[in-house]
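Note that one protein chain of the assembly has been removed; the remaining protein chains are unaltered in position.
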Amino acid sequence: MEKKLDLLALGEVLMRLSPVQNERLTQCATLEKQIGGAELNVVAGAVNLGLSAGIISKIPQHMIGDYAEQEICRNKVSTEYLAKDRESGARLGLYYYEYGANPRKPQVVYDRKNSSMYRICEQDFPEEMYSAARCFHTSGITLGLGGKVRETALEMIKKFKKNGALISFDVNFRGNLWSGVEARECITRILPLVDIFFCSESTARLTFGKEGNIKEILKSFADEYDLQVVAATRRTVHSPKLHTFDSIAYERKSSCYYEENPYENIDVVDRIGSGDAYISGFLYGLLKENGGCQEAVEYGNAAGALKNTVCGDILLTTPGEIEEIIRSHHSTGIDFELKR
Amino acid sequence: MEKKLDLLALGEVLMRLSPVQNERLTQCATLEKQIGGAELNVVAGAVNLGLSAGIISKIPQHMIGDYAEQEICRNKVSTEYLAKDRESGARLGLYYYEYGANPRKPQVVYDRKNSSMYRICEQDFPEEMYSAARCFHTSGITLGLGGKVRETALEMIKKFKKNGALISFDVNFRGNLWSGVEARECITRILPLVDIFFCSESTARLTFGKEGNIKEILKSFADEYDLQVVAATRRTVHSPKLHTFDSIAYERKSSCYYEENPYENIDVVDRIGSGDAYISGFLYGLLKENGGCQEAVEYGNAAGALKNTVCGDILLTTPGEIEEIIRSHHSTGIDFELKR
Amino acid sequence: MEKKLDLLALGEVLMRLSPVQNERLTQCATLEKQIGGAELNVVAGAVNLGLSAGIISKIPQHMIGDYAEQEICRNKVSTEYLAKDRESGARLGLYYYEYGANPRKPQVVYDRKNSSMYRICEQDFPEEMYSAARCFHTSGITLGLGGKVRETALEMIKKFKKNGALISFDVNFRGNLWSGVEARECITRILPLVDIFFCSESTARLTFGKEGNIKEILKSFADEYDLQVVAATRRTVHSPKLHTFDSIAYERKSSCYYEENPYENIDVVDRIGSGDAYISGFLYGLLKENGGCQEAVEYGNAAGALKNTVCGDILLTTPGEIEEIIRSHHSTGIDFELKR
Amino acid sequence: MEKKLDLLALGEVLMRLSPVQNERLTQCATLEKQIGGAELNVVAGAVNLGLSAGIISKIPQHMIGDYAEQEICRNKVSTEYLAKDRESGARLGLYYYEYGANPRKPQVVYDRKNSSMYRICEQDFPEEMYSAARCFHTSGITLGLGGKVRETALEMIKKFKKNGALISFDVNFRGNLWSGVEARECITRILPLVDIFFCSESTARLTFGKEGNIKEILKSFADEYDLQVVAATRRTVHSPKLHTFDSIAYERKSSCYYEENPYENIDVVDRIGSGDAYISGFLYGLLKENGGCQEAVEYGNAAGALKNTVCGDILLTTPGEIEEIIRSHHSTGIDFELKR
Amino acid sequence: MEKKLDLLALGEVLMRLSPVQNERLTQCATLEKQIGGAELNVVAGAVNLGLSAGIISKIPQHMIGDYAEQEICRNKVSTEYLAKDRESGARLGLYYYEYGANPRKPQVVYDRKNSSMYRICEQDFPEEMYSAARCFHTSGITLGLGGKVRETALEMIKKFKKNGALISFDVNFRGNLWSGVEARECITRILPLVDIFFCSESTARLTFGKEGNIKEILKSFADEYDLQVVAATRRTVHSPKLHTFDSIAYERKSSCYYEENPYENIDVVDRIGSGDAYISGFLYGLLKENGGCQEAVEYGNAAGALKNTVCGDILLTTPGEIEEIIRSHHSTGIDFELKR
Partner (left out) sequence: MEKKLDLLALGEVLMRLSPVQNERLTQCATLEKQIGGAELNVVAGAVNLGLSAGIISKIPQHMIGDYAEQEICRNKVSTEYLAKDRESGARLGLYYYEYGANPRKPQVVYDRKNSSMYRICEQDFPEEMYSAARCFHTSGITLGLGGKVRETALEMIKKFKKNGALISFDVNFRGNLWSGVEARECITRILPLVDIFFCSESTARLTFGKEGNIKEILKSFADEYDLQVVAATRRTVHSPKLHTFDSIAYERKSSCYYEENPYENIDVVDRIGSGDAYISGFLYGLLKENGGCQEAVEYGNAAGALKNTVCGDILLTTPGEIEEIIRSHHSTGIDFELKR
């Protein structure tokens, strides 16, 4: 049966406020405003790469909420399952981001508590939603919001699974939302439902107590919870403005590992959302026609690397551009330096 | 006994985020950030006019709180009684402001709930604070925040009164914070402690049920609660960009009314804080050497009119400038049109 | 039978480049970029007011075309019938706009020749399109582009008409596109197919040779071509920054004229698109539930007046806001001056 | 004998630094930089209207001087007689300008002392310069700089006069440069050499002790010093953003007065340089083919009114535009409101 | 016989529109506008280095054309041979430029078809033009525009040659303008008239079928067409923000090759026009007093390297600065890091 969308994700929509490039938050006269949020970034990136996708979330019914909705529409992400919070005092969660410059690290100040997302509930959405997508994605950030959000997320995972959707989950551990122990307990509870699992090496070790090298860790997750694919990104930070990026994935079915040469000397314009863009690319590589783990890793790496060069949380790109990034990355001959 | 400061005010410090002049909140790429808050506006304006003053408030201990503190310092407002909220998740209240253009009205979206101000308590401040100022000012907005904030405010009024400070109170009714009934009940409870009272004619009628003309209303307040002075501003809005502004005050001691020709054809650059600037000017006129009600009204009107021409919530001016505005307003002869 | 959309319009999508407010085009360092076009403005405004609508047009398949498409999506206008021009050298038509200040008039420099719109043809669109909307709108600008565009437009009018859509047409005469004689000949040919007709008084006189007062002119059009409604806007330009705006409509069925008090003292932020916004409001008033000519005129006037206060070609608003503008316009009592 | 240029003017080149429109100088994060100076404004405006003209001045040989020179070139003003100051510590005079908004007046802070202009001397320029122009212009500002500048200016007036140039002089009295007594003594010394004289009514009264109405004052100047033409502008300041502007001129030869309906409701974007633009227009009207006093007043008024709508000190316009402003000003019928 | 100018170049004047540094064209709210064009860049750079030079081109007679002309004047490039296109619909060619960040390459979207340049013809220029310059320069871009532009260019080359000017030609192959075959055929036809020839190694190989190392290629061109000098630049692109740049030239007369240590670690702010700036420097080194091939290469390399650090298409510099760049490049001792 044909699904309406390739991908639906549940997560909070946030407004990001950041100074123009190198200024400090305490000194800047203006703030650039942008829309993001881990899961929104994943679906928006996926749409820009070629999938059809939508966001499941709740935003306030006022001008700031309208702004968020319009930005989501701008990225052609479906807002069919974007609930509106009409209560007085409804707020859009936000965060302040200060860019880094070696030896000063980038910094985030969160102000997301008590946002409209905290009032999300199953009744905000129609039952047909659960059969509307081939794949459902959420992350540990959503679970970490706790309370009703977590409950709703857990219920949604079950319902989407039941309706035949692939379940994709990114641990995305944030110590300021919950403790490692709480995260571990909650996530291990849903892992049996998960098909595609993203977890960084350090979180695997610190939160899940995994040991061995990264390959052993990935395999261990896959075997323990019968996951189809497990992937981990690797980022080397030479400076806040210069990174190296790649990843490794393990497919249970084939018992194969997938990786390729890293993207080096990435000119980091804006690192926020590059991990999410990796997932956009990964899911695109997996879900596209003739896709698979090799494609997932290649599109994931290219998308993650490319996102670092794009302002804002969301991977702004086109299918043609990502193909060219990959082709250029694999090319060994002479390459033009300017597209015209 | 000589007091350390002329004026102390209790109120929330807010960050204002607004588009560049005429853009809508949904469309602008950047937001100008500024610091305001009714009572902060009053003390900052008063300092810029020549008084010494400080703010009593609570702000978060992170970059956004630091920004607020630095802006307060920039205006030479004492931060000695500015408490820091070191809890994780501490937030600075904020509001979004969209400028109007006839027939589109200016709009505010508040996001001030659960800010650090909500955690203020008497223990945040030393006892010597209550004898540090000649005058204490707060407003209905602070009381309207409710809970611990209101309790703290009520206690502070009592303590400052006991220590010989003049008590200044601005009703500043906001329907989105509390109901008229709740406001009336709370405010009438503190009115017996108040010396200088500011209330708009419409609030006097709607919330306090006053009748008669504005002179009768002012006198009725003064007589009923034994207030030294009661004042009300009058604003005629020809368009969001063109106002007329003046005020009237009643002094109980002399049974006199004070008013003067209104400021007409005010080029409104930013109306926010013009009512607070009026209070800055009024208190300056009252508390300055050889001050009195006549001076209070003249400085209040000039400060209120001038504030409309200044970007941001706070009256940026100098003592010399306000004198010149008043002189020019009263002048009947030829006047230069450019200061050089 | 239920139609998919309320409104579809055919017209060119243009990029507007303008200096920041008061600078001259020869001096400004940067240009603000925005998306507009007479018919796009109509549908975008209509969507923002509450209709469902789409644009029929052709844009280039490159970054500038992508920008246009994203802005259209942002306004929730359907892009289902937005054709892509994949030829090398494809271009988006553009125009430069300089704001005026009395006695300097606003100025436009067009650079729209040979854009992708000039390559539009019926084969770019599926046949089902003609039965997708309750109303089809286009204007004399589209016809004035000439050649294949005009042919396509004429064919579309016929097909939409045949499929039961209301045909809405705005003369929008532009002397730089075609002569009055050519316009008259072409437009009178399609008028028998038109249901809702918009024509300014001066164009009616100069181009169509109408005589008598405005009421006689409107009636004469309606009678001659069996039009359901004919409407004309009236704009008094006190200065490029201060307008008065209203309109008059004649309904043939009822032989009634509809008008109301004009919107006076409009603070003109950006006059471009205010005539189009009038049509957005007019069609909304006509097509909405329980709509009619009275509603058409009221929503049209409010939308036209409001657009003047909004940056860019498109009426950015919400259904709630327009209701409030109308309510406030009709209100005679005291009105608040700031929404919070 | 054909002269190389229509006009040469002696005067200081200044850099103006001003906040974006409505901000105060104490609060703005950035300053717009522009080039001006009374006499430069006159020649630049004249070139933009159609004359050929050059500036006689001295500027530093460093990046800020280069900036000034490039802006002068941009306006096609000849820099052939622009001397360079190669001394270490050479500086370009500057001033800070804050826009006004009623009741806050525009303000200037000068920082022009000890600039390269103060080191100007006759040896900086070739003798052929004195026969290079049909008309030489300078103002009381240049004389008011005192010392070597004044001496040089007086010598230049004599030499240009001797070489057959018309001498144009604008009193432009600035109390911060010299006293009225000093100005009067100096200017009356050169008046016998002057052909075209500009003096405001208030300066005529206060500094030169003239009495009677404006017509009597103009005639009295012309008769006393055998001046060809004497002109005075009139500016009514309704607010810093709204002016009325016109002028009156007296021609000795014909004993005629020239004036016309004032330009009313001028949207003042930037009033600086509007008096200089008047002189640009006046000299253009006088020096152009078939020009005369009537043309001088009409072009002067239009140029002065138009300048108020243009950012920066210099009248940015074209010959075609000024013709249209005049035509529109004199037109009584219907007029289009937008040039396209 | 003394020529009026050192250099005249024929080429299109383009407006460049680019986002602020790192934004994408699809997301930016404003575009920076700048003037460029391969041959204009060459003459403007040459003027900034110390030559006298002019541009031969055709631009529209409207505000955008005026803007272009003013920018050309600002760079002190002679506009004596800048023809005006007064036809309605005249347009200035333009291009959109997006800066790159590794692994995202810089991108250009051209919109230059049907510009005023396409209407250039010999009748637009006086015959004396052909004897006005010591050197005439044009490039393959101008020839690639085809039709009347190419014809005009070929005629001009012949006439300038006949009048004793050195002929400088830059291949500057652009695949989007013409095919390699067409370019080769056209260019080999004019090579017998050329004195100074610029061709990149890759174009030499791909378009002209040259083989061997770069030295052999340069010599082969010089020998085959009796060229005085042939030069090729070399650019190594470590990232769009980090380049290495140098060049090699061959002089036929002396049979010598000229090169020097490359400029390494160039902080690329804006790569556009760096190849043109190389030619500015090369021609300056050749045409200046006591110039020659060694100077040509040194000034060319310094100019090309420096241009990469300057915003916009044009090399903004001074004779003193380029000398210092060269001195610093050749210096082996300690060097200051900040000029003050």
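Order as written gives the chain letters A, B, C, D and E; numbering starts at 1 within each chain.
We take it that a residue touches a chain if its C-beta (ideal position, glycine included) is under 8 Å from a C-beta of that chain, and two chains touch if they have at least 3 such contacts.
Just so you know, these numbers come straight off a predicted model, no measurement behind them.
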Query raised in the report: Looking at A:Ala101, A:Cys121 or A:Cys256, which makes contact with the chain not pictured?
Result: A:Ala101
Report summary line: Across A:Gln27, A:Ser254 or A:Ser331, the one contacting the chain not displayed is A:Gln27
Query raised in the report: Which chain D residues touch the hidden chain?
Result: 17, 24-33, 62-64, 66-67, 70, 88-89, 91-92, 96, 98, 107, 109-111, 113-114, 176
Requested in this report: By the contact definition given up top, give the residues of chain A that touch the hidden chain.
Outcome: 21-24, 26-27, 100-108, 110, 174, 176, 202, 235, 237-241, 271
**Report entry** Residues of chain B in contact with the chain not shown
**Finding:** 66, 70-71, 73-76, 318
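Convention: only the chains that are shown with their structure count from here on.
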Query - Label of the chain whose CA centroid is most distant from the centroid of chain D - result: A
Report task. Enter the angle, 0 to 180° in steps of 5, of the rotation superposing CA atoms of chain B on those of chain D. Result -> 120
Requested in this report: Could you list which residues of chain A touch at least two other chains?
Outcome: 29, 66, 70
